[in-house]
Each structure stands twice: as C-alpha cells, then as structure tokens.
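Here the complex is missing one protein chain, while the rest keep their positions.
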Amino acid sequence: MEQDQRMADGWKRWLLLAGAAVWLGLPWLVFGNNYVLSTLILIGLYALVGTGMTLLMGYAGQISLGQAAFYGIGAYASAYLTAHAGWPAWLALAAGAVLAALVALVVGIPVFRLREHYLALATLGFGVIMFTFFKEWKGITGGLNGFFGIPPIRIAGVPLQSDLPFYYLVSLFVLAGVWFARNIVRSRVGRALRAIHGSEVAANSLGVNITKYKLQIFMLSAVYASIAGSLYAHYVTFINPDLFGIVPSIYFLIMVVIGGAGSVWGGLIGAAVYVCLGEWLKAVVPLLLPDAGGEFEIVFFGLLLVIMLIYMPNGLTGVALKGWRRFWKTGWRRQVDSHKARSIGGERG
Amino acid sequence: MSAMLLEVERLSKSFGGVQAVQDVSFGVAKGEMVAVIGPNGAGKTTLFNMISGVIPPTGGSVRFQGGVINGKKPHELAMLGMTRTFQNLQLFSDMTVLENVMVGFHTRLTGGIFSAGFRLPLARREEKQAQEQAFSCLEQIGLAHLAWERAGTLPYGTQRLVEIARAAVSRPSLILLDEPMAGLNPQESKQLVDVLLAMREQGFTFLFVEHDMETVMAIADRIVVLDYGKKIAEGAPEEIARHPDVIKAYLGEEAV
Amino acid sequence: MEAWSQFVQLLFSGLTVGSIYALVALGFVITYSVTGILNLAQGDFAMLGALLCMTFVNSGMPFVLAIGLSIAAVMAVGALFERLAIQPARRSSVAVLIIITIGASFVFRGIALLAWGTDPYALRPFTGHGALEVFGAVIQWQSVWAIVISLASFAALHLFFQRTYIGKAVAACVINPFAARLMGIDIRKMSLGAVAVSAGLGALAGIVIAPISGASYDMGMMIGLKAFIAAVVGGLTNAPAAIAGAFLVGLLESFAEGYLSSGYKEAISFGLLLLVLLFMPNGLFAKMTGKRV
Amino acid sequence: MLVLRSVHVHHGHLHVLKGVDLHVGEGEIVAIVGANGAGKSTLLGTIAGVYAPTEGEILFEHKPLPYGKVEHIVDKGICLVPERRQIFDSLSVKDHLLLGAYRRQRRDRQEVKRDYERVLGLFPKLQTMLDRPGGLLSGGEQQMLAIARGLMARPKLLLLDEPSLGLAPLVVKEVMGMLRGLCDQFHTAMILVEQNVRAALQTADYAYVLERGAIVLHGKAAELLADERVAEAYLGAADRR
Partner (left out) sequence: GKTATSGGEDEVKIGAIFSASGGAAPLGKPEMETVKMLVEQWNEQGGMDGKKIKLIAYDDKSDQNEAVLSTKKLIEQDKVTAIIGGTISGNSLAMIPQIEKAGIPYISLAASKQIVNPSDGSSRHWTFKTAQGDNIVIQKLLGFLKEKGWTNVAWLNVANAYGTSGHEEFKHYAPEYGVKAVIEEEFEATVDDAKAMLTRVKKANPQAIIVWGTAQESAVVTKNIRQLGIESPIVESHGIGTKSFIDLAGEAANGVWFPAGRILVADQLPDSDPQKETLLKYKEQFEKAYGYAPTTFGGHAWDAFHLLVNAIKEGGTDKEKIRSALENTKKFIGISGVFHMSKDDHTGLDADSLVMVQIQDGKFVLAEQ
C-alpha cells in the first residue's frame, strides 16, 4: 500500500508537470491572440479569488457571499494609491492585501460566531455594505462613475502593458497561490480546519482554536481576493463599484462550487470552466437559436449550473478525485478488507 | 489535596430550572483511574462538559495541575493536557481514521499558517512526526489496519475506539472518557479494558463515566456516584458495590 | 399635526412594504423549515406571479380568476422546480443548494425576459385608484389590501401549522430527515408541498405589489433579498417571527427614509441584519436549538 | 411473519451481508448478537428499508417488502429504533412521542392518546421533562425517548438496535422486562440487536449469531446462553468464572 501511494504520488507529479508545461506554453499555442490571452488572464484572476474561497469553504466550511468586497478593496486600494498617491504598484498591492486582511479580521470576529445560512447572510450583508461604501465614498473611489486612469504595474521599471507578460505574472500568482493553499491543506492547519468542519466541539477539545483558524483563513482568503483585485485594476485600468457588488460575489461562489471546494484546484478549475462555459455558450447559442439574445445564454447557463450541481455536488474536482481514488484505491482496498476480516472474526475466543 | 491532578470543588450547573449538577466535589490524583457512575440524567456528562470547558459552571471551581481553570476554553485545556471523548460520538466522519488521530496530535505541534503555507522544514518534520505517532497509537489500540478508512463508515463500536485513540495520542495528563464501552460487546470491552490498563501503566490518568458495571469494577481505583446532580457516594469499588444508596438508585438489588 | 401626519404616512408606507416582504418571507420560512434550503429564487416567484397575472388581465380575464390562475400556475412552477432541481440535490451541501436556487433564479429571470422583455408593466389596483385619508396621511386602498392579505395568509398558515399535526412533522423533516422517514413521514411529499405553497405565497406577493410599483422581469431579486433579511431577522424557522421581521424591516426602511436620508436604505436594512445576527446569532426570536454534547 | 432468504447487502464495494437467512415468528423476540462491524445494524437497516439488498428477498407477512422506501415500510407495521438514537434535537419530548405515531395519528386518535399515557408510564423519567427539547436530554434519556418513540408507532414488528446502549443497569433490566411484557401482551414481534448479550439472550425467544455478515449459529435463546462457544466469544465468560 505504501508502494501504491508512492506510485500515485509519482503519477501526480507527472500530471502536475504536464499541466505546468501546458500552462507555460499556452500563449504560444494561441500566439498573438490577445483576446484569448485576456480570457486566460481573467480566468487566472478569478482563480486566485477562488483558491482563497476553496480554503474558506472547503476547509473551514464557511460560505462567503461577499468575497467581491475584498476583490474591491484590493482594486480600489491599488487604484487610489497608485493613481492619486503616487505609490509604486507593488507597494499598493501589498497595502491592499494588508487592508483586506484587517477588514476581514474586524468583520470576521463577530461574524464567525454564526453558522451556515446565517453566516452566508452576514457575509452577504457585509458585501452590500462594502458596495455602498464603494458607491458613496466618491472622494476615494470615484463613486458610480468609476475610477479610471489607473497606471499599469511595473516590473523593474518596465510597465506591463501588453497581455503576454501580464499573463505570466498572473499565472505566477495563481500557481503560488495554489501551492500555498495546497501546503496549508496538507498541514496541521488544514487538518484542523477540516476537523472543525466535522465537529467543532471535538476539534476544540483536542486543542484546535476554532476562532483563530477560521479568522486566519478568512483573512487569507481576503488577501487572495485583494491581490486579484489589485492585479485587475492594473490590468483593465478602469474599475467601478458594479464589479464588486453582490452579483460578482455570487459568481465567485458559483465558480468555486462548480470547481469543487474540496480541493485547492477547485478555484482554478471552476474559474476556467465558468469562463469557458460562458464563451462557449456565446458561440453555441446563436447557432441553435440564431435570433436569440444574451438572455438565452443566461437561461442555458442557469440550466447547466443546476444540472451540473445535481450530478456533481462536489464539483468537478470532486468527480475527478473520486475517480482518482477509485483508480488507486481498489488495490489496497482489497488488502484492507481481508485484513479486517481476519481481525474481526478470527482472533476472537 | 494539592497533589491532586484534578480537583473539583462544589461544582454546580443549572439549566433554567434543571439543576443538573449540584455542589459536587472530588479529586483525581495522577495515575489514578476514577469512575463516575449514576443513573441516567444524573449529571455525569454535564460534569464532564464543565471540567473540559465546553460549558461554563454556574458555581464552584475546577483546578487542574494546581491552577484554576474556570472560564478556560476547551482548546486551552487541551494545551494544558486534558482531552476527552464524547458520549454522542463526535468523530470527523469525512476524514480517515489516521487523520482523525492526527488531529489529536494538534497540541504537540507548533507550525502555523505561514510555516505550513511555505512548507518550511519545521512543518514537514512535524507532519512526519504526527503521522508516525498517530499510527503507533492506532497500533496500540488495534486499529492500524483501518488507518485509511473513512471514519464515518466504521461500525459504531470501532468509532468509539478511534475517539479514544484520538484523545490519547497527544499523551495528555488527563483523559475524560464518556461511556467508552458503550456499543462494545463484553468481549470487546475486555480488550479495551486491557488497552486502558496498559495505558495507565504508561502514566495516563483517566476519569470516566460508564454504565457497564463489570468494567467499572474491574478497572476503577475509585468511584464517584451521582444521583440527581448530587454526589451520593465516593469510594473504592467494593465499598460502592455495597453502598445501600447506590444499590437503590443505580445498581438494583441483584447486581454484580 | 403635520409631524403626526408624516408619522402616519411613514407608518403605512412601512407596513405596505413590510407586508410584501412578509409574504415572500413566509415562503422562505416554509421552504426552509421543511427542506433546510434557502431558496434564493423565492423573489422570482413574485415576479412570475405579477407578470402572469398582468398578462391574464390584459387578455380580458376577470380579475379574480386571473389572480387565482396565476397563483396556481406559479405553484405548479414551484412544484416542478422542487422535483427537478431541489429533490435530486437534497443531500448536497448548503453552498451547493444555494447555488442551485440561484441557477434556477437565472432560469426564471431569463424566461421572463424572453416572454415579457425588459419593459416594466402595470397592473390595476384591486379596488380602484382611490385613497383613504387618515390624520392627513394618504393611504392607497392597495396598501390596505397588501397588509390585510399578508396578515390573512399568515393567520391561515399559522392555524394550519400550529393546530395541525403537520407542523411537527414538517419541523422533523429538516431537523433529522432520516429519523423523520423512520417515523413514516414522506419527506419528499412534504418538500414538494412546501415549495409549492411558498411559490404560491410569492406569486401572491407579486400580484399585490404590482399595482403599487409595477412589474418587470428583474423585480424578484430585491424583493427576495429584503424578504430574506426579514426571515433571518426573525429566525428562519419561525413564521410569526419572520412576519415581525418583515414589518420591522419595512418600517425601519420607511422611517429611515422619511426622517434621515434614502441613499443608504439598502445599507440600513443590511446593517440591521448584521446587528441582529451579531447580537442574536439565531435571529431576534430564536427558540432553543436543542444542541449539546 | 418476517422471512429473509439469502440476503446480500453492499456498502459501496464492501460486501457487508453475505447471504443472511432469518425467520421471525408471530409474537416472537429474536435476538441478534455479533461483534463490532458484523453487520447487525446493516441487517436491521435493510429490513427497515434504509439499505437495499443486492440479492435475496425479504418477505413480511408473506409479501415482499418494497426496498429503499422507509416510509412505506413503516406503513406496513415495521418500526426501527435506530442506532445513535436519531433524536430531533429541537423538538420537545412530547412532540417526539406524538410523531412516533405519525402514521396512525389520523386513523385512531383515541388509541394514540391512550398509548401516549401508557408509554409515559413505562418511562416515568420522560414524564418529568415533556417540554424539554430532545437534544438537551442526557444520553440515556435520549435512548429512552428513542425507544418510547418507537413504541408509539405500535408496530407489528419492532426492530431495536442496541436499546440498552447508555442505559443505567437498573433501567436496562426494566427495559428488557418491558419488551418481554409488550411481546406477551400485544404480540409485538421484535428483533433485538444487543451488545449486552446476556440481557438479550435472557429476554429473547430465539437468537442468531452474526459474524462477518453471515449467520454462524442460531437456536433457542436459552440454548445459546448455555452454549460454550457463545459464552466464550460474547460473554467474556471464560474470565469471570
């Protein structure tokens, strides 16, 4: 069984390597097509938010319906600090992340006493209130008219103005983000989080400080979202509050659920599927119904969403994981069964 | 009395009108195995809940390792070296048996979110240690072959054992067991008794609730009897078995 | 005297809006207490009810018949939704179920968009355009209707659930579905019934509000959210509390709008929500939960 | 009354019951004993319709039982008092008892009222906490409640999964006596799964020993109680004598 495990790990490593190769090579496959690249960049940004959310949802068991608020905090912090205060973009990005973490801390302390639906609702409320802030705090955010003229991000003094370098930058963030999340999941912290999911009182009695971990993860997910927001601001250079209201929050949640919150890859896969599905519907629906407008896409999207979740309640990664486990487990599973049988019956008497 | 590991003094708890525990005092010395018995609803679990910090008492105090622990949270107590099992099983049912037990090792590790996230050597070392400890603990209790099973699918009796392993793996100085034998047949109980006795040899201290009198008589050094929230007797097993109030309230006439 | 009439005006504004929230919130509570699902498509039932009723009326149907028919139609939609989307996913996590209802809400909204377009439509008031004058405040008959209907629906439901044995069975379904089945309770039927009734209540709400604010394909979202707040403020499983919550939200919005400023109306109701949740994590009127170890 | 013919049950790819044959006669108490994980709960669950057998058949009153339809099986007069009690946390004790009679509530209201009094008579402890939410009861009290709730269904066949779990010794004795009494008085048939093997065998008429998903031994309860193999494996007898 040890051997099987090692073999599975080997396989996984190859798979990861292949994935990385595709990822790096992708721009060359779609060479020169900035449209595809920007789609990929958007996927990357969503994936960053989503990865933070998988930690929060899949491992800390907490639903957030207000994640776009943190995305917004990052975006506005970067926008304001670079455009109006003249800070370098990287510093602004870091400041945004710190700010988002602080806000998460302040919000999280009271909110995490809540559970399930109530928690979801509280985060929704938080999202609406932050949206109101973005809307009304015109001096900083430009209000509903939007914030434009955000300077591009610079690396070693060179502004990143085209899509290709930006794609690699975002990919780097995503990979680092997933790596970080994966490490957490496979550590004492991740285990503690999943334990909280299973039984709070038991985890607590075993020494797991529930509030601390929930808060830390909430803050971490806020940092992920905020970084993505900062990058977005520098990428599109124009932001407005509508990007950070409850509807985007709901979309983030949808992505994570499609991808499956049970794995740190859920954010990336969910974002990719979500965006591609949208693009695909845009291409396919007009073929089926030539005169249909975007509303048909919405109907189809809703239907697909419902069907997908009925059949894959744990998202795509859930399905993949199950297949993977079955593939690798049948071997030692048999061994365990025979072993168990022996120990239960045989040794008695 | 200050040599006591755990001292409970005039501990009380009332839920609205229900006086679940009333002025209960007793102590547990290091290395001792103390049983709490009493009829259903006598307040045993409530007592455990107060000692382990799950609910606050309405009166009285608890001292653990010489310090007052009233108002401390369960996780703080776990850090101090007190863990417990639950009468209504509280396993992490979606995790494997091994992982369940590894969570029990939580207090022995220090790695935080950053060392974990960046995969610092500390985190890796600790991870390995936790796994080894958990596995050897499972071996001791005879569950090693189930290490990779999902805890939720195990039969009821086995789940109890996993909970015990989980509570013991961090080698706490005191373990509270709430009906450890429930769901095991006499033969299996006997095996568990052996495990518990072996653990005592290693220096574990137990405070436990149990209805299976055979077990209680076999392993308890001292028994505390509760009835309607009050302590009605305390003493060695033989004394308790003869105690008229205990027989009347709990054991029945022709017991053991 | 003028201050007094303003007060009365605000009071009735709040009650009117509150009564709409109340109807939808009742739907939330019923669905939630039977299935454990927060149906975020609840507001869309109101939208469907209003638009269908408008269409029926315009096609020359008698008003009362149109109302009945549209409620029945929406109930059927609700039942279908339950069978096709909720039932198969019953075992999924909270997040998944929330998203499924959101997906359904997309579908409802999209279909409405196809059928009725983006234009808002008008529906005539139940009993003429006249108004009552109370202490110098003007109160539309339609407002009176709204309040009366919501209270009446509540009373009927309350009777049904409290007096009849079904209420307990309904509660059992969500607390412990497995045990409920062991008692012989058919949780599938219960859930079907609950969602259908909730849909009907939502439709009724839409029909009542349409003469006041018009009806359009996207009216569901905001009504749904506000009712949602009301239900949570009340405690989610407790119908009278949800009604109280709904009127509370309605009145709060109205008075805040009347005496302070209206720009922050949304933030105010969500702020109330947060406050309630912070100080009373299970709602204002929470009952004992029966959780211990 | 109830007949199982070579019933096989799987949990995923785990073969749990491997061809179980079982017979329960009218007004008979049948005990099933066996080690942890032998499949006792699975067996009861299968009869109650929670799990569907992959092979074999189950006949109740000479008719096959519908699989996987718990609520319909309740209608036929089979009631399971499940493992882990399955209490409705926030419902009061009183509501639990009333819900126990859900299927016959409308049919015979008077009868239900009488049963309610009678069941409370059997568990005087519950009488004192009628309005307390079930979730707040102590473990043993919950167990009593679960049994009482099962009795309220007034089934023809009562399936009890470890009813003595968590009960004080005195109460165990009372419960066993009460089950015997019910059987004698109302001709309720029962299947009693127990870890408290002695108590079970003393109460039952007939008994089966289940090991690793198969029946390895069966016979009159009294005979099994005297059987050396049983005493050795399940009563821990060797040590005590």
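So that you can tell them apart, the chains are marked A, B, C and D in the order they are listed, and the count of residues begins at 1 in each.
Just so we're on the same page, a contact is a pair of C-beta atoms (placed from the backbone, for glycine too) under 8 Å apart; a residue touches a chain by one contact, two chains touch by 3 or more.
As the structure is a computational prediction, the values presented were derived from the model and not from experiment.
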item	value
Chains shown that the absent chain touches, full complex	A, C
Contacting the left-out chain in the complete assembly, out of C:70, C:92, C:216 or C:238	C:216
Absent-chain interface as seen on subunit A, which is shown	32-36, 38-39, 42, 83, 135, 143-146, 148-149, 161, 236-238, 240, 242-243, 282-283, 285-286, 290, 292-298
Sites on subunit C contacted by the missing partner chain, in the whole complex	2, 6, 9-10, 12-14, 16-17, 20, 113, 118-122, 129, 131, 138, 140, 143, 209, 212-214, 216, 218-219, 221-223, 253-255, 257-258, 261-263, 265-266
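Here is the rule we use: only the chains that are shown with their structure count from here on.
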item	value
More contacts between chains, C-D or A-C	A-C
Inter-centroid spacing, subunit D versus subunit C (mean Cα positions, whole Å)	43
Between subunit C and subunit B, distance of the C-alpha-averaged centres to the nearest whole Å	48
Separation of mean Cα positions, subunit B and subunit A [Å, integer]	40
Touching two or more other chains - residue numbers and ranges from subunit B	45, 54, 86-88, 90, 187
Residues of subunit D touching at least two other chains	14, 35-38, 136, 233
Subunit B contact footprint on subunit A (complex, rising order)	1, 180-181, 183-184, 186-192, 194-195, 197-199, 201-210, 216-217, 220, 332, 336, 339-340, 343, 348
In the complex with subunit C, residue positions of subunit D that touch it	48, 50, 70-71, 74-75, 79-80, 82, 86-91, 95, 98-100, 102-103, 105-106, 133-136, 149, 153
Subunit B partner contacts - residues on subunit D that touch it in the complex	11, 14, 33-38, 41, 83-84, 125, 132, 136-141, 143-144, 162, 165-173, 195-198, 233-236, 239-240
